[in-house]
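Quick one: structure below, then a few questions.
Every protein chain of the complex appears in place save one, which is left out.
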Amino acid sequence: MKNKLKQKSVVDFNKFGLLIVLVVIYLLFGILTPIFKPGSNFFQFSRILSALNYAYFIGFLALGVTFVISTGGIDFSIGPVMFASALIAGQCLVYYKLPLWLCLIIACVVGLLFGILNGYMVAYRFLPSFVTSMASMQIAKGLGSVFTRTQSVTWPPRGEPNSWFRNLIKFGSVPTGLILLMVTALICGFFLFRTKPGRYILCLGSNKEAVRLSGVSTKKWEMLAFVICGLLAGVASIFYVGAYATVQPGLGDAFNNEAIAACVMGGTSMAGGKASIFGTFIGALIIALLQEGILALGFSISYQYVLTGLIVLIAVIIDSKKNIKSV
Amino acid sequence: MSDVILTMKNINKQFPGVKALSDVDLEIRAGEVLALMGENGAGKSTLMKILTGIYKRDSGTIIYNGEEIEFSNPKAAQDAGIVIVHQELQMVNHLTVAQNIFVGREFKNGLMIDDQKMNEEAKKLFDLFEIEIDPKENMGNLTVGSQQLCEIAKAISFDAKIIVFDEPTAALTEHEIQHLFNIIRRLRDRGIGMVYISHRMDEIEQITDRVTVLRDGEYVGTIITEESTKDEIINMMVGRTIFEEPKQFSNVPADAETVLEVKNLNQGNRVKDVSFNLKKGEILGFSGLMGAGRTETARVIFGADKKDSGSIILNGKEVEIENPTDAVTLGIGYLSEDRKRFGLMLEKNLYENMSLASLDDFVSNSVINEKLERKIASEHVVSLNIRTPGVSQFVENLSGGNQQKVVVAKWLIANSDILIFDEPTRGIDVGAKQEIYELMNDLVNEGKSIIMISSELTEILRMSDRIVVMCEGRKTGELSIEEATQEKIMHLATKRD
Partner (left out) sequence: MKKTKNISQNTVVIGVIIALSVLFSIFSPSFRQYSTVVTLFSYMYYILLLAIGVTFPLITGGVDLSTGTGLVCFSIISSYMFNHAGLPLWVAIIAAPIMGIISGAFNGLMIAKYHVPPFIATLSMSMILRGLGSIIPGGLTGVWPSQGSDGDWIRSVLRYQTEDGLIIPIGVIWMIIIIGIMTFVLKHTKVGRYTIGIGSNRTALSLSGVNVLKYQVIVYAISGFFTGLAALAYGWTFTTITPGTGAGFELDAIGGAIIGGVSTTGGKGTIVGAAIGVILISLLKTGLPHVGLQANAQQIITGAILMLAVAVDMIREKNN
């Protein structure tokens, strides 16, 4: 079965091409870095580790939103929901002194609840997903702020008590985060392409009404996609704090775009019905590499914003061109 | 004879994978109604879209008033006086009647749009043809028939020299059709050239002067209406003599059990107090004009829309069908009139489409057994004679007839006993039509029961064992196949309270 998944991804030239893009970008930054910043070197292992830190949470966000985009919807709340999870769980850990395992569960549950809210509003109340998720983005931001009284929260650093969650990112010299992300991607791929709910989610994106008229309870499955997305945003928060420790309230929406960019770059169609988990995974790596590279060149994060915006635009234009041709 | 105002010569048009038109000729004369006929897919609409600048031709010439022309968009054609009344009405529901008529060429008063003048002009136009519609009414509030009249008024208002009517009567009542014909006669008297696309023979005989026939994208010939018979025209259209003879008698034994009984079904103002029953092995035809409430009735039975009241009795037991899931579980399948919107996932392959209604049967240990899906799909490709390179093919690459068969396969795999075919052969070419008919006969012979909604009277008379006729949401009659005639059906289909 795993072989099958692998086969699919290697055979598909598009996905293979994406890997090449990843390598080319890596080499490009390697060449440019000494030019922009004499004396510095991009080809260091620490750079890769730092990029991976960024790739983990983006990867989890992107995997989640792939499900929603597959149904033809969108979720703009994932970034702020991730932050709300990190803030609320962090506050529980640091301020209310709850046990760590419980806090990690809380983080996931917060994400899950937002997924349920979005899913219910979109599937059962027929709200457009973009407005729904923008609204819940506001709610998530506000909730995070209120819960922490507008204070930032710092999760315990390595070595202190209650810091074993950091082993989820890196255990000794093993990049456990990468392993966990890949395992999650495999599970997502299996779920989306090999099981009934996954099939229904993809079919919804193709033609929701036809699916409904085939006797499928579409609402349930559409909601499920949002719930998975929310849950993975909760999971992403653990990897965010595992890498960066401090979370500020009121932020997080920039990550939406990066996660969505990873999806569309990877070949998931904004029109729905077509998805690639492998593509999303590589897309997340590319996004992480871009952000690491931009910082290495000495540019501010603002350039990352502009670049992500352009990437999404270009990827969507290419995809919609494909669709128009095929019609 | 009257003057030729427009000639199309050797028109060619190629779509990806299909040669839509090859070397087609057409001649339109002033003060004349030219019927353009042909089976679905013969190329009538494509030709008219080329004429009115919606499509570009690949080659060929169009000569209009002695000059060779080329319209790059609909506006250019309109400005030259060539307009089309589309089959699917193109109305902006949120604007008023007058605003719709003059959209794209509003009267202006400085920067401001002169709505008053537009209302006045629209009124004048309506008066001219005795149309009683308030120009200030919102378009969305009008009936389909009235919208059609507005569309025609709009066409006339372009100072048109040529007007194309694409199946204008599909949604009209008998009374409205006569009104339309009066308008067309007046336009003819004013020297306007018209192209009239329709499938209805009696209309062709009533209103047109000449008939041009297309078949499979090719020009077959042009004849004078008065001098030709219905059979001649049909022969030109199909290229061979097919005897679409009506069924003589019902194939259903008198003591056949009733599988479905519908009692006093109501839904909004589209379905009013509809009752009927369906016997095992029967094809029950549903006839009526567009908007008669047939599709709505089917959708309510299938659970696609919620009913207001009424009961559905399946195999002697009253059932509650809340949603399509219930209907499918109970063994009912619905084949929509609009396959692409409601029946198929075009960008999915054959087996994904076929297994959709019964995916549970393909799941073992919560994994979809794709091997089994392919196997079952392949079997149906063979048994239904679906022409496709393979079951992994995207459905959008199949022809209309084969797409319809994919939908049929979906319901066969889901083990449906009652199949509701809504316009089973719409958009399907002649040969494939025959196959669909045979398929439906095979299905009832195997003990399935079929409700067939159709707007084509020949189809109704040929396939049905019994016929239910509806008009404006009500069942206006029921005919056995032995007593049914086109005239009787039409009479019931236009019978209002």
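Here the chain labels run A and B in written order, and each chain numbers its own residues starting at 1.
Rule of thumb we're sticking to: a residue touches a chain if its C-beta (ideal position, glycine included) is under 8 Å from a C-beta of that chain, and two chains touch if they have at least 3 such contacts.
What you are looking at is a predicted structure, and each value in this text was computed from that prediction instead of being measured.
When the omitted chain is restored, the residue from A:L32, A:L127 or A:A245 that touches it is A:L127. Only one of the listed residues, B:K56, B:R105 or B:R190, touches the absent chain: B:R105. Summary of contacts with the chain left out: across A:L18, A:A55 or A:I74, the touching residue is A:I74. Checked against the hidden chain, the listed residues B:V4, B:I63, B:L95 or B:M490 yield one contact partner: B:L95.
Where chain B meets the chain that is not shown, the touching residues are 54, 73-76, 78-79, 86, 90-95, 99-100, 103-106, 108, 111-113, 115, 138, 141. Touch with the hidden chain on the side of chain A covers residues 74, 76, 121, 125-128, 130-132, 134-143, 145-146, 150, 249-250, 253-254, 257, 260, 270, 300, 302-310, 312-313, 316-317, 320-321, 324.
Methods note: only the chains that are shown with their structure count from here on.
Centre-to-centre separation of chain A and chain B, using mean CA positions: 46 Å. Chain B meets chain A in the complex at residues 302, 304, 323-325, 327-329, 334, 336, 341-348, 352, 356-357, 359-360, 363, 366-368, 396, 410, 414. Chain A makes touch with chain B in their complex at residues 1, 194-196, 199-200, 202-203, 206-207, 209-217, 273-274, 326.
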